[in-house]
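Take this structure first; my questions come after.
Only one protein chain is missing from this complex, and each of the others stays in its spot.
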Amino acid sequence: MRNTTAICLTLGSTFLAGCAADLACEGSCGTAVITTTGAPRTALPALAVSVPSQALGDLVFLPLAEIGNDLNYLTDDGFEPRIARRWSAEDSVTIVFELDDRATWQDGAPVTADDVVFTFDLYRDPIVNSVVREDLVAITAVTARDEHTVAFTFSHPYAEQFYDAAYHMRIHPRHILDTIPRSELAAHPFGRDPIGNGPFRVARWDASSTVELVADTTFFLGRPGLDRIVIQANPDLNGIVTSLVAGETDFTDFLGPLAFVNRIREAEHLTAIPTPSLVYMFLSFNFRDSDHPDRQHPLLSQRYIREAVSLAVDREAIAQATMADLAPVPQGPVSQANPLWELELPTIPYDTARARRLLADEGWTDSDGDGVLDRDGERLSFGVIIPPSGLRQQMATIMESQLGALGIELRIEQLADFDVWQSRSAEGRFESTLGGWEQDPNPLGSTRGTWGTNGPNNWGSYSNARLDTLLDALAQGLPADQARETWREALQVIQDDYPAIWLMSPVQAVAVHSRFENVTMRPGRWGSSIWRWRVPPDEMLPRDRIGIQ
Amino acid sequence: MTRWFQTAGLAAAVMVVVRFGRILELLTAPSPGTLAQALGALALPVLAFFGWQWSRNATGRTQSTWYRLARNRAFLWGSGVVALLCLSALLAPVLTSYDPNAQPDLLGAATQPPSLAHPFGTDFYSRDVMSRVLHGARWSLGIAVASVTLLVLVGTLVGLAAGLAGGAVDAVLMRLVDGGLAIPRILLLLVVAAMWGNLSFLALATLLGLTSWFGLSRIVRAEVLSLRSRPFVSAAEALGVGRWRLILRHLLPNLAAPISVTAALGVGNIVLIEASLSYLGLGAPPPDPGWGNIIRDSTAIMLSAPWVAFFPGVAIFLTVTGFSLIGDSLRAALDPQAQ
Partner (left out) sequence: MARFLVRRLLHAAAIVFIVVTFAFLLIHLAPGDPATAQFRDQPVSQELIDQYRRDWGLDQSLVEQYFRYLGNLLSGDLGHSFSLRRPVSEVIGQALPNTVFLAVAALGISFAIGIVIGTAQGATPHSRFDHTLTAITLAVFSMPIFWFGLMLMLVFGQWLGWFPVSGATSPIYSALPFFARVADRFHHVVLPAVTLGLGGAAVVARFHRAEIAEAFSQNFIRTARAKGLSEREVVFRHALRTALLPAITMFGLSLPVLFSGSVLVEYVFGWHGMGLAAYEAVGRRDYNVVTAITLFGAIMVVAGNFLADLAYRGVDPRTRAT
């Protein structure tokens, strides 16, 4: 496994060795205005699905320990203490955490072992149905030993135990949430007016999706380097970039398109930081007929068609046109910041000749001269659903043209809202969908969840028994060498089945106003480290001097 | 009018000369559709010539509506612009050699500023913007014409029904019309388009037509009521002339004025609304061009390639202007009091 390049991002001339936090801030300490394309929907991490919701949860709630920016998940190396002050492995299936007795809820109550027990119960509750619920299956019990000691018991010994215990869950307040029925949690006002244990508290959340957070000056790990964070949602990326360039806002992270990255690079007061992301984008085929889920899709369940379609797409050209050098092309469901990126898989070529031959061999010809191949009256045509995203629309439009050149018709259906796209994808109401997954540092959970037969996010109903066996073996825990080979085989199995076109793993284009110091960020998740950013007093803008009111 | 045909003939002749190569290319193409377009292009200057001849000899009664229209500068300008746009839509393949959806050189020829080869520049995908605007006219104008047809049909029928039937039918229909006029139209369209997903050409035209007739039905009803109160209609009714014959004989000719004005203004109006819907992401399915979604697609590159958004906007603007000029001059020419 290699270390990603994103261990520590440095800005301007200030290089902070090891990114040590220097939070010498007195008086007013700065404001960061953050814009996101989607609006956060809830501040509760257990309910969060989208990136903005997760980021908001990261600002308000802490985990037991925070994963390092190198995203190591095999041991506790790199994990920093948060709610837990220290931890130790009692035996091969038990990890004991000792909580920091300084940690308090924002209403003054102490954070106790009972909160951790409650949190685990919350995440595992089928009614709550958290997205990480399945990642916690190996934890059999969480028990409070005393007020500040809590023990995690695992079903079997494996390497990523500590990661599973610390990474997925952010600690929720039992003393407030246990009176709320779980079924009402999703709609409960606590989701937008939370009491957390993190560096920031929600001060205001209005209906236009602006969330204002202020620093908790009594935060037990030290006063946050910023006074105030304003998160503003703007579905229009053009507007986001323009207000960044105009200096009205301070930070955004997004995935392309390139035109925007270039505008940020040209602005003197902005620093564009290409961060390797945990995101990979793909066009996922639906193996089932979306109108009759009990039937197979007449075209896309055929391997040779999926292969031909994959070969007919010039992925390098798509990546170049939309993101230039910022989006390497993956050969399977892997992202740049993921250790699996280093496994060298065979390249899926752009080979229109072979694609043509595959189709011709099966009897596909353009018999009616309409430019689309057909066979027995059936046209080689399928739809793709895309969310309202500039990058994905560009990718789909280019693919439409490339496939069209071979007589394969791709019908683009652009949905009016991201949420609608997400639910249609999740419900399998599509022929193909242009998705992007943000993986966890440990690729196993997301790989099983997305491409495993019973995975909750296996939108296209792909199923391969061999793959499931391999992933199960990996879940049981394997020695490093063996794990590596098992992964290689698993990815090869996926690649050979062509369940999707692996389009790109775009760099996270992070744009930050250059007055900020201490800008560290772990790939894809800025929320967990932003409390350490600061603005040097001599570079403060008027908005930095507002202070906490 | 004579000048109008002179200008049109000259423009058509220039077009044939400039695009002669393309016309030849299309003439030799196997497809009957392109053949017809090429022949149509060749026929244009000839048609204009006959039009010119006719307009020189046509004296006409000075009282006729046509005579008045042919003297009206606004009408001549409006009809000129509209003729230009409609013919560009019909003859798009003649006027441009580029396929509107083809991406000839994704990496090398994207977002080129306007040049001789690409008079309107190229877009993000290296597609020719002029070709997209011309072909987009087919979608945008086509939708408008189709839905205006529906608008006129439904609006006239409902107005006639309400006006002739009177009583409860009238009351119910007119309350419905009031309701329809009270709903913010863009919101209504947004809801319907978003809920039913990607709309086809016909579905969108139907939707736009079915949400635009309220105003016309009111006008028609008022016209019917006022006609019914006139002596000659009551006389006809008393003489036992059948109700339907009565409508055909007397009402429809009198309705021609409000209907044609509404139709002319309606086309411009619907082009605007359709473009707005497309801009909000509910128009022609990509990659097919419509004026609204060319603009929508260009917002991401607006700063580096403003021409992509500029030209379709101008096309919409010309359409709406052209049709309002026609509508206004029709109103003036057909209004009996204006004589």
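The letters A and B name the chains in turn, as written, and every chain counts its residues from 1.
Everything that follows uses one rule, which is that a residue touches a chain if its C-beta (ideal position, glycine included) is under 8 Å from a C-beta of that chain, and two chains touch if they have at least 3 such contacts.
Note that this is a predicted model, so its numbers are computed, not measured.
If you put the hidden chain back, the residue from B:Leu42, B:Leu190 or B:Val241 that touches it is B:Leu190.
When the whole complex is considered, the residue among A:Arg82, A:His148, A:Arg228 or A:Arg288 that touches the unshown chain is A:Arg228. Contacts to the hidden chain, counted on subunit A, fall at residues 31, 33, 35, 41-42, 47, 49-50, 53, 126-131, 133, 183, 186-189, 191-192, 204, 206-210, 212, 228, 230, 232, 234-236, 239, 242-243, 246, 248-249, 416-420, 422-423, 543, 546, 549. Subunit B meets the missing chain through residues 175-176, 178-179, 181-188, 190-192, 194-196, 268, 272, 275-276, 279-280, 292, 295, 299, 302-303, 306, 309-310, 312-313, 316-317, 320-321, 324-325.
The rule we apply is simple: only the chains that are shown with their structure count from here on.
Distance from the subunit A centre to the subunit B centre is 47 Å, each centre being the mean of its Cα atoms. Interface residues of subunit A, counted against subunit B in their complex, comprise 236-238, 242, 257, 259-260, 262-263, 317, 320-321, 388, 390, 393-394, 396-398, 400-401, 404, 411-417.
Interface residues of subunit B, counted against subunit A in their complex, comprise 101-103, 106-107, 110, 124-125, 193-194, 197-198, 280-282, 285-287, 297, 299-304.
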